[in-house]
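Questions regarding the structure given below will be posed in turn.
For this depiction, one protein chain was excluded, whereas all remaining protein chains were kept in their positions.
Residue numbering begins at 1 within each chain, and the chains themselves are lettered A, B and C in the order written.
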């Protein structure tokens, strides 16, 4: 399906503030960027590079005062995410080199402290997709979706203690439990069609059966209609705006719409 | 300045034909892609990757029959290319690692066979930008711009024998002579504002004074208004369409326009 | 100076255990590997790859039972680390792209929670090397070097609470404080000549004055004689042995010796 996402952001800085933004989806094996606009008012020189996870990153200095960023992306994505309930675990020694880093614990995903719990949750499930699927169901059953419970220091252990969180927290728990079971798992940010209320969203991917599969513990059923903007070890790596100075986001509007494919 | 480039291409294939296209400019230190559209009719699944030179490459299979590709890019670029007539040569042992490959000969740039000629051309010029500048002037004085003289097998030596060629040939000669003088040089394809007649264009960059400088031996004066689409060792690396099967380009329209920066 | 390091490790696994080892120093701008041996008994097929930080990583499966790994490296290194007490801070927007990740918090380095403390410590110091140097001195004055205080879950905040730790903890505190001051900092593991007692060692590097400088808060004075084995965001990224299964290190011997450069 063809989706258009819009992120329209107003920020205020008391002095010049360098930032790294991750707001531009990249064409890859799973999605195709048909159209795109990336606008800054006032205009400032900006540069783009790829980080070590393969994400497009935009660098610029927000000048003292207000700035508006508006990024529109028209992306061809899958109607449904891939599901394979029988996909077996990929043995660690057969993983691709670049998946190995996603087995390690990270700031918000202290998987090394969650091994016993993870094993208990998946008891009786076959290694691979069935375990990953069980983890997702367990999160849905166990955690309440609630704003205001978590902040920038909340990791997966803390979310489990609190029993509640938002999409980012759900994803950190899913990533942690899967890593604890020796399945590479990575944190993803992007857009989900018909998310309600609409906002930027976070979910995760698990490597089983020799490929990455999408999981989203905030949703009842596997759903497609996703634009991936960036992925990393956890939320630290994929902030839509990392600022190196005082910056206040005054307003952020997100829209996602399905549209017709244009005629020739 | 803000430029909009359009490449509108119609191709015909007698059977399914896999291609690699290089038609999408990338934001980088020197240019910022404000807007972009990349459309294929009929729609086919396409994927994108970065090649080893850092160029965006699009892979897809053109189905039997006709296809239209239309790529529109709105890019903020420099009004004037940088010029530093005093930039000294960068000693080979101080070059960045990734510039070294641009010292080696390549298919269309047999620089190892052009060392005597290169030294003769720059006699009396200081190493660095002055030599690179002299090379460009010499090409302009020596070669005639003429279509139909060269083909896909024409290298820089052959162009010098023939005394004529098109932008691609001029660039190959420039690259070869600079490499022969131990200055890294790379071949660039893209768009040039107000090129006449309008078409995709080729020029080259030379590494002196610790950075890359733009040179274009088809132009009387250094000119900005350039959108870089891809760079490589020579034309082999940066074809706008590499096809692995029989493919006929039936029509190709190129437009480049300056436009106003949009208001917030 | 020419150093020989030896790491001789015996491990015991109750069942086949996949591991990723980081035990092979790599030649780079700062050190040259003259000689090397990397031996495994029993012999098992092993593979090597580069991780996203540029470290050499060795993958293999340790078979059930005992294994011995012995890695000997003969490396030409600097007698003294570089010091520039006047090096200014590099502004964030002028940092190389690949240094930006070293500004972000990470698991053991929650720098976003240490900004006030960091500013207090460096009060009156000029940004750049002087601040980084002050941070190192402050750590030496404040923390006691003591074994058994920290474990695999100890981050820099906890180390400051406890007032004590080992080389790894000192380095995490140094990294965190420097990042909190907007100076990229990375965690390094390797060998230090004449360390007492001898062991593998950890220190850190800070990016100021347009390059990386070495800092080691466990030492009274800046000291050279260092073989770098790996660097990363913190200790998570550079474990000498990451095991994905139960593995017991039974014995580990480390030796570092200076030697004469061999005659031709």
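Keep in mind that, in the parts below, a residue touches a chain if its C-beta (ideal position, glycine included) is under 8 Å from a C-beta of that chain, and two chains touch if they have at least 3 such contacts.
Just so we're clear, the structure is a prediction, and the values are computed from it rather than from any experiment.
Of the chains displayed, those contacted by the omitted chain across the entire assembly are B, C.
Contact with the omitted chain, checked across C:50, C:80, C:152 or C:246, is made by C:50. Within the complete assembly, B:51 is the residue of B:8, B:51 or B:66 that touches the hidden chain. Taking the whole complex into account, chain B touches the unshown chain at residues 18, 20, 49, 51-53, 57, 59-61, 91-93, 97-98, 100-101, 103-107, 110, 112-113, 152-153, 182, 236-237, 242, 244-245. Touching the omitted chain from chain C are residues 26-29, 32-39, 41, 43, 45-50, 56, 58, 68, 74, 76, 261-264.
FYI, only the chains that are shown with their structure count from here on.
Arrangement of the chains shown, judged by which pairs touch: a linear chain-to-chain path with two open ends. Taking the mean of all protein Cα atoms as the centre, the chain whose own Cα mean lies nearest is A.
At the far end from chain A, in terms of centres built from Cα atoms, lies B.
Inter-chain centre distance (chain A to chain C, centres taken as mean C-alpha positions): 30 Å. Centroids built from CA atoms put chain B at 36 Å from chain A. Counting only residues that touch two or more partner chains, chain A has 49.
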